[in-house]
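Missing here is one protein chain; the remaining ones are kept as they sit in the complex.
Chain lettering (A and B) follows the sequence in which the chains are written, and residue indices restart at 1 in each chain.
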Amino acid sequence: MRNIIYILIAVVFLSCERSNPDFLGGSLNDQFGELLVLDSLKSSESDFNFLSSSPRFFEAQWSKNLNWQLDVVGTQSGATKTFTGFSSQIDFDNTSWNGSANDFPSFLTENCVATLFLADNVDTITMSTTITITDLKPLQENLILVADFEQGMPVNTIEFVQQGESMTFDIASGQAASGLSYYAMGGIVNWDYYLGSIKVPVETEEFSNVSPLLLYFNMAVIGGVAGEVPGNQFIKIYMREDDGERYSYELNPVDWDSWRLISVPYSDFVLESDAANNTKDPGTINQIEIMSLSCPSGPGTIVGGGSACPENMGLEVKTNIDFIAFSTNESYQP
Amino acid sequence: MRIIAICFFILASINVMAQERLKKVEFYGAAKTNILHQSYDVEGDTSNVTKANYGHSLIDLGILLRPSANTEVATELRIRNELGGFWGGAVSYGIRRLTLKGVVNDAIRYKIGDIDLEMTPYTLFNNGYQDVVNEATVFQMAREVIDYEYYFTDNAWRQQGIQSDFGFNLNNETFNSIDVNIFTVRNRVPDLNAALPERLFTGGQVALNTAYGPLTYHSANLHDLKNTVNDINLYYNSVNSLSASVQLPEAPDFTLDYEGGISKANYEDLLTKEQTTIKDYYWNLGLTYEPSDKLKLRVNAINTGPQFRSPAAQTIRLGYSSSSNIFPTIGNDLSIRKMGLLDYLYNDVMYNRTFDDNLDLYNPAFSNAMPYGLATPNRKGISLSLNDYTIENKFKISSDIHFISEIIGSGTSNLKSFFKAVVKANYQHKKWSVNAGLTHENTSREGQSIEAIDLSTMLIDFGLDYNVTDKIALLLGSKYHTANGNELVPVYDNYNNPLVFEPVSFNDNRQSLHSLGLMVQFSERSTLIASASTFSQVDVRDYSLNQFQILYRLNF
Partner (left out) sequence: MIFGYLCVNFTISSFQVLKKTALLFSILIFSSTVYSQAFVESKPDVLKKLNISGSYRFFLQHRQFVDPYITGVNGLDTNRLVDRTILVGDATQLPELTLYIGANPSENVSFGTDLTIWNQQTGQFDYFRGMNLGVNLYGSFKTPIGNYNIRTGGIHWLKLSRFTMKAAEGFNRYTLFDRNPWDPQYNKFSQRYSDYYDRGSVQQDVRWGNRAFQGFALDGGELPMGLNFTFLYGKAESSGGNFNIIDNTSYQQSPQFLNTQFYSSLLPSYILGGRLTKILDKGDISFNTVSGYAYLDSTGIDMNTYEIHSFDYLYKSKNLVFVGELGLSKFNNFDYDVALVAKFKTSQELTLVPFDIEYFYIGKNVYNNSSEILNTSIEDSQPTDPSQGGVLSQNGSAMLGVGSLANNRTGLSINTEFSIKKLKVNLGQTVSKELERITSKLTFGRKVNSLTLSEFYRWEYPSSVGPYSRLSKVFRGVYETVELDNVRQGQINEDKFFNSVELQAKYEYRFKKFNSYCFYLGSFNSAQPKFSPFVVLNEDAYIRHYVHEFENYLSMNARTILTTYVGVERIIGNYQTDLNDETFMPRFQTGIGIGMGLDYSLSKTTALYLRHRYFSFEDRNFVLDNNNGHETTLEIKVTF
C-alpha cells in the first residue's frame, strides 16, 4: 500500500506537462515601452503595376505592438485605400494591395501618397512615402460593365430629359468615380418628380444560372452639397426582363456629396409591373433604366398628384452616376 | 453471532437512553457592546469631519431545538440597538443562522442550512488575514469580532446548502476505514435581468484511512445550472485532487505529505457557440521531521500552474478596494482616503463572505508572494518551516522561509522571484507575556525599466501583556507596516488571465498602529476591554487617527 502511494506521487509529480505561452497577459513592452521606429515606411516598389502578378505591399517596423493605420491616397483621383491592424510591423501579410480603393472614386494611373499612423498612450508617429500607379487593377471576374461613360454613351442608349430649367443630362468630365468621365443627371423641374432618365440595353445571358441573391447591380452615385440640392432627390433603377416584368429599386434620398458605390443584389429589387412569371431571371434582363427624380417645388398642379415641396424652390437636382456594372458572388471592388 | 447481536442491542440502548436525556430546547449565544470614539487629523484639511462617536449593543440569541433524538435545529436571532437610539429607536434585528442537523438510521449525518466547509488549501479554503503575523492580545479582541461577524472559523467558508458525511469501517489491517463527505451549496441565485444563471458549489472528500496514513480524494466544483435563466453564458470550474500523508516506518520521525490535482475552467458562450477551456495542475510535496512535540521541521515544494483555477481556494478575505464610512475622504479636494491597519481591524471595510469565479484584487504591499494562499497560480518554489519550537516551556518560536518564483513571466519572459520570511515568537514569564511576529517579503524581477520590479514589504506585530490579577490585564500592542518599491499588478480579463498591468509604487510607505488597553476577564467567556489607539499613515497623503474603544463581549 505504501508503495502504491509512493508510485502515485511520483507519477503525478512527473507526468504532467504544460504548454505555456512565453508569458502571461499583454506584453509590458506593448503597454509601457517607448515607441521607436526601427525601420521607416517604404513600398515594395516605387511603381505599382496592378496588372502584373508581383506582390505590391508596404513595409515598416517599430518597437511595440499597437494599433496602426496606413492610408494610400491618389493625388489626382482622391481615391483612398486604408489598411489597419495591431502589430509591430507592416509587410506583405498585412498590406498587400490589389489596387482597389475603399470606395469610389477608383484609383487612376497617378501618384499616390501612403501615410502610416502609429500612436500609443504617449507618442504619435507619422511616416509617408510615395508610389506611382502605372497600371490599374483588372476588372474582377464575371463582371459585366454596362457603362463607364469613358467612350461616351453605350450603344442604343435612350435618353429622356424633362422640360425644365438648367437640365443637365450629359456625359461630363472631371472628378469621375472611375476614369475621367461620368454621366451627369440633374436640373430644375418644378411641376413633376421626373427629371429624366437613361435606358441602357444590356445582355445578361451569362447570368442565366446565377441566383438573384448573387447577382449584384453596382453603380457609383454622387449627389450634391446639402443645401444646394433638394434634400429629397432620389434615383430609381428599373430592370426590365424579356417576359415584360419590370423590377425596381430606389436610392432615396441621394444626400451624399462624394462618390459612393451602390451595390445591390438583384433579389432586393421589387416587381413593379404586372407579373408574368413573378420570378427574377437574371439571365433575361434586357434593359436598365436609371431615373433622376425629386419632389417638385411647384407652384401649380403637380403631375401625378401629390403635394409640392416649396423648400426645393431654386435648388438644382444633382444625381450623377458612373460605372454601371453587374458582378456575381460579391460586390464590385472600386 | 449471538454475542454480536447482544452487544448490538446493549450499545444501541445506551445510545438511545443517552439521547433521551437531551433537552428539547436550549439556548446559547453571544452579546456585545462596542463603543468607539475616533478623531482624524490631516494637516490643512478644513473640509472633512474630524470626529466620530458611535456604537451598539446586541444580543445573538441561539436556540437549539431537538424535536427528536436524531434531529436538531439551530437558529440565531440578532437584536441590535445603536448607541443613542432611545425608546426603541435605531433597532435592527435579523437572523444569523438557521441549520437543521440530523442523523439518518444512525449512520448518515446531514446538515441543511448554514454550514461551515473547509477542505484543502487548493480546493476549498478561506485564506487567512494578510495584516496579521502574530497579533497582540489587544488586537485579537477586535479580530475576534470580525471573525464572529463574518462567520470566519479558522479557514472555513460559511455557505448555505446541504452536507452529509458517513463512513465505513473496513476492519482490515491495512485499510482501516473510509470516510465520505459530500456537499452542495448555493453560491449564487439566478438573476433574470442580468441573465446570470443559478450557481452551485458541489464537492466532497473520500478518505481512505490506511495504516500508513490517509489517502484522500477531493473534489470542488463550481458550476452554473442551465435553463434557470435565458442562458447566454455558462461556466463551470472543477478541481480534483489527491492527497496523502505517509509516515515513513523506517524513519518514524519523518512524514511525507503530498497533494496534487488538476483544475478545469470552462466558459461557454451560447450566442456565439464558443467555448474557452482553461486547464492546469498543481502539486505540493512536503517532508516533515518531528522528533518530539517540541520541534517540528518541514520542507515543502510547490508547483501551481499559471492556469490553475480554484475559486473556493483562491480567495482574499479583505476587500482591498472597499472603503470605510468613517472619515471616507481626505483633504480639501475630498479624495478617497486610503485605508490602513486601523480600518482593517476596527472600521467597516468589506470582508468577503463568500467566493466567486473572479480573482480578487490584492494589495502587493501586504501579500505579493502568495496573495491567494497556497493556491496562488503561477508559483513554484520551496519553503522551510520551523513550527512551535519550545524552549523551557516559556519561549516558543516558529519560522517560515519561502523561495518562490513564477513559472512563466507576467507581461515579459523574465520571471518574478519572491522571498518571504515569517518569524513568530512568544514568551511567557510569571505575569508577563510577550509575543512578536515579523513578515518580510521581497519581490524582484530583472529587465528593462518597464519590467524591472523591486518591492520590499514588512509587517511587524508586537504585544506585551501584564496580568495585574488573574482577571485584569494591561495590554500593549503595536503593528507596523512598511512598503517600498514598485510592482505591476495584473488586471484580469473574464477568464482570470492577466490582461494588462497596473503599475503601483510605494515610496517608503509606512503605517503604524499602537494600542494600550485594559482587559477585564469576568469569566471564561466574558471579557471587557477598554483601549486607546493611535494610527498614522505616511503615504501620498499623510494622516493620523486616534481612537478610544470599549468592547464588552459575553458568550453564553
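Note that in this section a contact is a pair of C-beta atoms (placed from the backbone, for glycine too) under 8 Å apart; a residue touches a chain by one contact, two chains touch by 3 or more.
These numbers were taken from a predicted model, which means no experiment stands behind them.
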Q) Which residue from B:F254, B:Y351 or B:Y480 sits in contact with the chain not drawn here? A) B:Y351
Q) Hey, which of B:S68, B:T277 or B:N325 is the one touching the hidden chain? A) B:N325
Q.
Could you pull out which residues of chain B are in touch with the chain that's been left out?
A. 1, 4-5, 7-8, 11-12, 14-15, 26-29, 31-35, 37, 47, 49-59, 61-62, 64, 74, 78-96, 106-107, 109, 115-119, 145-146, 149-150, 153-154, 156, 163, 165-172, 175, 178-181, 183, 205, 207-208, 217, 242, 325-326, 347-348, 350-351, 469, 471-472, 520, 522-526, 528, 550, 552, 554-556
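Going forward, only the chains that are shown with their structure count from here on.
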**Q.** Separation of chain A from chain B, taking each centre as the mean of its C-alpha atoms, in whole Å
**A.** 62
Q: Spell out the residues on chain A that touch chain B in their complex, using ranges where they run on.
A: 1-2, 5-6, 8-9, 12-13, 16, 18, 20-29, 31-33
**Q.** Partner chain A, residues of chain B touching it in the complex
**A.** 174-175, 210-213, 215, 242, 244, 246, 249, 256, 258, 260, 262, 280-281, 283, 285, 305-307, 378, 407-413, 448, 450-451, 488, 490, 497-501, 503
